[in-house]
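Every protein chain except one is present and positioned as in the full complex.
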Amino acid sequence: MEALSMGVYGPYVWACFIMTAMVFVICEWRARVHHRDVYSDIAERVRALGEKQ
Amino acid sequence: MTATDVKSPGLLAGLIGVARRDLLLAWKRPGDILNPLFFFAMVAALFPLAVGPSAEQLEFSGPAVLWVAALLAMLLSLNSLFLSDYEDGSLDQMLVSQTPLTVLALGKSIAHWLTSGLPLVLVSPVVALTFRMPFSVIGILMLTLLLGTISLSMLGSIGAALTVGLHRGTALLSLVVLPLAMPVLIFGSRTVALVAAGDGAAGGLYFLAAYAVLVLSFAPFATAAALRISNE
Amino acid sequence: MLSGTDLSLLRGDCCLFTDLSFALNSGELLLLEGRNGSGKTSLMRALAGLIEFESGDLHWDGVAVRKNRQAFHASLVWMAHRVGFKADLTLVENLNFEAVLRPQSDVDFDALLDRLGISRLQRLPMRSLSAGQQRRVALARMSLADSPLWMMDEPFTNLDREGRALVMKLVDEHLGDGGMCIMAVHQDVEVDKTVQRIQL
Partner (left out) sequence: MWKFIHKMASPPHFYGLAARIIPWFAVPGLVLVAYATYAGLFVAPADYQQGDAFRIIYVHVPAAFLSMMTYMIMAISAGIGLIWRIKLAHAVAAAAAPLGAWFTFLALATGSIWGRPMWGTWWEWGDPRLTSELIMLFLYFGYMALRGAIDDTAKADKASAVLALVGAVNVPIIHFSVEWWSSLHQGATLVREGGPAMDMSMLYPLLAMILGFKLLFSALLLRRVRTEVLYRERRTRWVRELVLSEEARS
């Protein structure tokens, strides 16, 4: 418990590490969502074209 | 009919020619020169009104206020640098010219400095006096503005060329140019403040001069490349 | 001589044309025909070097234009959709600026303006000229330039019957002198010179 609270600095240190983790998670998440959106857009169009042919 | 005609324009003739055309245009539309100057004076007047008439504070903030106001006034004048050329097709004609676009871009930037930077330098003493700036400091202020506005005209030309023809061009131009202009602002304003506090000005002036030379050497190429891209 | 091989051009996402080839010799006229939106202007701009071809080569006098842009531009004068004059400057001031952009021939200036019917307008600012009159000034630019290659995008726009005849007369003379002309049009044009057509 002592190691976690780090004297008075615990909240600051933990805030920084959590924020870092969040930035990584957000970047990864957004990259995946973006990829899925682009892919499904293309798939939609390919399907539409396929029906026409 | 050959390409190497005796009457083909030289580089210097091209440079002077395009600068002269823009000066002539400015002469016919004096508002384009005066508006940024009025803007400069008004922004500078905003600070005393906001801060209060305390002489001490005005003396202290004078260099910063004048430099920020000058930077914003330059930014305001940049918006129209390539806009009318883009709209009326003159830019197309310049792009298919025998004179390299880099030379034409440099000529336009020089004309821009002569019609916006130089007038700012000339009216700055009047505004500086209202901030109780002593004459010796005003001299340094004019020198820093002289060197700094050259860099701003050159850097700003790149930004203006990149954003010409885009919607929301004005806000975009500020976003693009302001970060690049930070060194000029820092050295320009701090040098004046140092002199006002009784220190030497040499270091800051050398930096501003060196920076102006650096920017002069690469900005016309970047501006020309940007114009080619924007006019596609 | 201007020659293009296997040129193709994209605008945005759509492909305007592929594998376009042509060769234009002195004394020849090349007509680019097509409806509105068929890409005449884009092709014209690409030929002038304002936009890049997606693929293919453009040669001027046997040298790739990409490698010798300055020489190519020195031999080229262009009449675009927008005339490219400053509205605040007078007719003479505008034409004087041409000397900065490209080599000028020794055509008699006053006689030329007389012939184009714009000599009265010399001291007027460009903004007070009608659209047709401005096109005539653009024609003066073509004749004043000492450039073998004329590129004209819809040169008949805004011109009256007499003006249209004048365009053809000037082009005829230019071709007779060994010049070349590329013209983008959407109506039929009668010329007795060698005419090539590119249908877009």
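Letters A, B and C mark the chains in the order given here, with residues in each chain numbered from 1 onward.
The rule is short, and it goes like this: contacts are C-beta pairs under 8 Å (C-beta built on N, C-alpha and C of every residue); 3 or more make two chains touch, one makes a residue touch a chain.
Being a predicted model, the structure only gives us computed values, none of them experimental.
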{"item": "For chain B, residues in touch with the removed chain", "value": "155, 158, 162-163, 166-168, 172, 175-180, 182-183, 186-187, 190, 194, 203, 207, 211, 214, 218-219, 222, 225-226, 229-230, 232"}
{"item": "Missing-partner contacts on chain A, residue numbers", "value": "3, 6-10, 12-13, 15-17, 19-20, 23-24, 26-28, 31-32, 34-35, 38-39, 41-43, 45-47, 49-50"}
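By our rule, only the chains that are shown with their structure count from here on.
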{"item": "Cα-centroid distance, chain B relative to chain C, in whole angstrom", "value": "35"}
{"item": "Separation of mean Cα positions, chain C and chain A [Å, integer]", "value": "54"}
{"item": "Chain A-chain B separation of Cα centroids, rounded to whole Å", "value": "42"}
{"item": "Contact footprint of chain B on chain C as seen in their complex", "value": "45, 48-52, 70-71, 73-78, 80-89, 93, 97, 99-106, 125, 146-148, 177-179"}
{"item": "Chain C contact footprint on chain B (complex, rising order)", "value": "1, 3, 5, 7-9, 13-14, 17-18, 21, 24-25, 28-29, 84, 87-100, 228, 231-232"}
